[in-house]
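Encoded as structure tokens, the structure appears first; notes follow it.
Yeah, one chain of the complex is gone here, protein chain that is, but the others are all in their spots.
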Amino acid sequence: MPATYPDSAQLKGRDRKISEALLNKKRFRVLGLTPDDVIKYFFQGNAAVAILVLVLIMVFLLREGAGFFGQNLRNLRIYRLAGLEYVDFIKREVEAHTELTRAANALRMRQFDAYLKEGKTIEEANEALAQYDLFATAFGDTVNEVRSIASDMTEAAVAIKEKEQIYRDTLEQKAMLLRAGRSAEAEAVVASSVDFKSEVEALKAMQPAFLAANVEFASKIKAALALGGREPLQAPYMGPFNQLKKHAETYLNSFASVEAQMARWTNDQPIPWYESVTAFLFGREWLTASFWQDWYGVIPLFVGSLLVSAIALAIAVPLGVAGAIYVSEIASAAEKGIIKPYIEFISAIPSVVLGFFGVAVLGQCLRAVSQTPWLSWFPGFPMSERLNSLTAGCLLAFMAIPTIFSLAEDALNNVPRHFKEASYALGATRFQTIVRILMPASLSGIISAILLGFGRVIGETMVVLLCAGNRIAIPDFTQGIGAFFQPVHTMTGIIAQEMGEVVPGSIHYRALFMVGIVLFIIALGVNFLAQRIVKRYRISIG
Amino acid sequence: MNPKSNPFAHQSSGARLAESAAFGLFRGATYFILLCATMIFGVIVVKGSGTVFKASPPFVNWTFLTASPETLYVFEFEGKKMELGDKAFREFKAARGLDEIEAESYAHSAGGIWPCITGTFWLVIGSMGIALFIGVSSAIFLSEYSQQGRMVELIRLAILNLAGVPSIVFGLFGLGLFVHFMPVVAGFDDPSTPSFPIGFGHWLNFSGWGICLASGWFTLAFMALPVVIAASEESLKAVPRGFREGSLALGATKWQAIRTNVLPYALPGMLTSSILGIARVAGETAPILFTAAYVMRDSAPGGGLLDFLGQGVMALPYHIYVISSKIPQNEFTERVQYGTALVFLGLVTAIAMTSILLRIRMRNRYRW
Partner (left out) sequence: MNATFETRMDTLPQAARGSQQGAPDTSDPMIEIDHLDFYYGANHALRDISLQIPGHQVTAFIGPSGCGKSTLLRCFNRMNDLIEGTRIGNGQIRIHGIDISDPAVDTIALRRQVGMVFQKSNPFPKSIYENIAYGLQIQGVRDRRRLDEVVEKSLRGAALWDEVKDRLHTSALGLSGGQQQRVCIARAIAVEPSIILMDEPCSALDPIATAKVEELIHELKKNYTIVIVTHNMQQAGRCSDMTAFFYLGQLIEMGKTEKIFTNPVQKQTEDYISGRFG
């Protein structure tokens, strides 16, 4: 204690007592903390839970997800080592042919329907199509030889892959026995590694047979194309037919490159580690539980999520912002009193109920609308599926509207009164004031509202799981607006759908966690952007 | 006065026309939103009422509310079309000594939803208890104790970001942490997980709690945390500064001031605003998908506290998901679907309504 204090003995009795009370040396302490400090740290600890949870989310997403890349790399390496990649050259060629055959059959169908509409009977229609059928059947049959070779090779490649799997399983079993201390039994387990080199040599031995078949295949296609005659179809369908023929020719020309690729291919070309990352981030296929090869590419899911969100925002932004403007600037006080709670109330509707509504009512309604004849001019109508991006998008829009509405309304209300008054004083109409003064002044607030709405939409699970149609494929954007009516699968949906069925620790399980990480990063990004914009907006106003 | 000379007379200009057109558009958009909401409510209420209510006294279909879900059997017997639930169907067969009756079966389409109601109830109670405890404490720290600094900034940032994390990510987090990782005390050393002896012949095995109520509680609680904190802080901020100063100036300790002159006035507001958080939690499906929800469970969870916490439950939102996507759609399942949706929507609506109404009343009551 500083020496400047008067000696307590010098103080009068009264003062001494007060001084003692002030200095209060008897304050109760535990570990140097007063009870008040303890209480404070208790509350602080609780507040820190928010940080802890956020950190734990990151840690556990990474803990469960990070192993994915290693497993996927092995997955990709075996794809090459076991020769699956090699066989895929042929399989792709066969698939392309199947695609062409399907187009040819679809064309026949259209012509057939047209004949029926003309008043022909079924027999007459079939007769009129005889020439075309000659071509179509011949074309369809050309692939048989190649297809059977492809299926032989598929079997061989799968066998190699299985051998590798058995080898791994045996190793695992051995390790487990060793861990359990049963070394004698472990000795007895023999694991023989797979000699990929020689196995794949056997696979490649089938190449001459394939090449021969391929030559045959090409000449057969040419012959089939000639069978079509000059005009097997009516004029309106000749265009597509010629198109088809052109496609077939391009297809024929691609044979050379397939053969070249096969000739070049070896199974000892190493696969760099980053391929595992790019295969996930840019992979265009999400294919799981396949007997052949699993692919974990996030692109179709990502595009699906984006597409659905885009539809939702396209609907929700105009409605939400218009609603906000109406309520904050135009509506009477009584109207406001009803509309505001009602819209806020919408946000309390559970998403699963909306999803159910989509399945039970909305999907059906939208499809019925798209099937009305006078709307048939609209691209993509009629919709082929009841549950598609549009159905999910409409419902998501409904979920985003309350978010966008309330935040945009706040932004509008935060514009200082004098801005508005100054505008009115200059003789501007209310509409002019809204468009020229209020909107620009609150623009950043509205943008951040839209961003947060986007965050809400892209992270929403149940609606898309129930209503988006769950087809894992990148929508066919060549169809223009029609792409909006195709079923998609989304990042949130795939996690919800597949997580229940996977084995913890498997590559599929980890892939789903990786999708979760992507979602998490998007959510943080959206949040960050929205905050940045709001911060800047505060400065510009204030 | 000559109208021409009146400069303030109404003029129909382009600007005015544009204004009324635009306002019409805005109004249309607003009422369109309301219309959509009304339609959704309408459809579910109208179709769901058929299941939940009946035309004759007691007007409420108690079986639906109080029985467990069962498989429905539809069959023809002696020329009559019969619909029986699983139990009734077996009794029916036994009574007539028949082994097999040709019947079509529809999963989950008979019985009721009682286990889902209780499951949702327990999920909400537990998670809100946790969320309120942590959330209110956090809010007290943030609004009463905190001073500008790195720590507080970090906490606020964390809360903001937590609010934006998608619910399914919370589900994954719950799966990774609670279901697969959290330690349990057991009488053996689990070789497949990290485990530590704690003496008395027991080990702490990091094998996870599994799919159970406790996992669901914490997952949902952490999800509701930002809402609860925001609501609580707002109510604390609404208590005038003078109460704190007056109390401190009389020599109260900080905690005494908070306990006697801040919390009593903020608590009602905290609770009512947090009810909105409850509505959120009750309505969420994604976080409980793989942390707490079972497709089927006959009885409500019971037993001792630990047993109780270690059991999974059925929940209304999950049940709706199951019956609207996992089983084929037909007229029989439709009844259960709409009925469940109505009960669930009614529940959530009631909670949200309570919160909104209470909040308006609170605002009117406390004026300082």
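Letters A and B mark the chains as written, and numbering starts fresh at 1 in each.
To be clear about the criterion, a contact is a pair of C-beta atoms (placed from the backbone, for glycine too) under 8 Å apart; a residue touches a chain by one contact, two chains touch by 3 or more.
Everything quoted here is computed from the prediction, not taken from an experiment.
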Handout entry: Contact with the hidden chain (one of B:P58, B:G79, B:G201 or B:G251)
Key = B:G251
Handout entry: Residue among B:F243, B:F290, B:Y318 or B:F344 that touches the chain left out of view
Key = B:F243
Exercise for the section: Could you tell me which of B:T38, B:T63, B:T260 or B:N330 touches the chain that is not displayed? Expected result: B:T260
Handout entry: In chain B, positions touching the absent partner
Key = 147-148, 240, 242-253, 256, 260-261, 265, 368
Problem - chain A residues that touch the omitted chain in the full complex - result: 1-2, 4-6, 11-15, 17-28, 30, 35
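Note that in this section only the chains that are shown with their structure count from here on.
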Handout entry: chain A-chain B separation of Cα centroids, rounded to whole Å
Key = 26
Completion exercise
Per the touch rule above, chain B residues touching chain A in the complex are 15-16, 18-19, 22-23, 25-27, 29-30, 32-34, 36-37, 40, 43-44, 133-134, 137-138, 140-142, 144-146, 151, 154-155, 158-173, 175-177, 180-181, 191, 222, 225-226, 229, 253-255, 276, 279-280, 282-286, 289-290, 317-318, 320-321, 324-325, 329, 334, 337-338, 341, 344-345, 348-349, 351-353, 356
Problem - Of chain A, residues touching chain B in the complex - result: 35-36, 39-40, 42-44, 46-51, 53-54, 56-57, 60-61, 63-64, 179-180, 318-320, 322-323, 325-327, 330-331, 339, 341-346, 348-357, 359-361, 398, 401, 405, 429-432, 452, 455, 458-462, 465-466, 492, 495-496, 499-500, 504, 512-513, 516, 519-520, 523-524, 526-527, 531
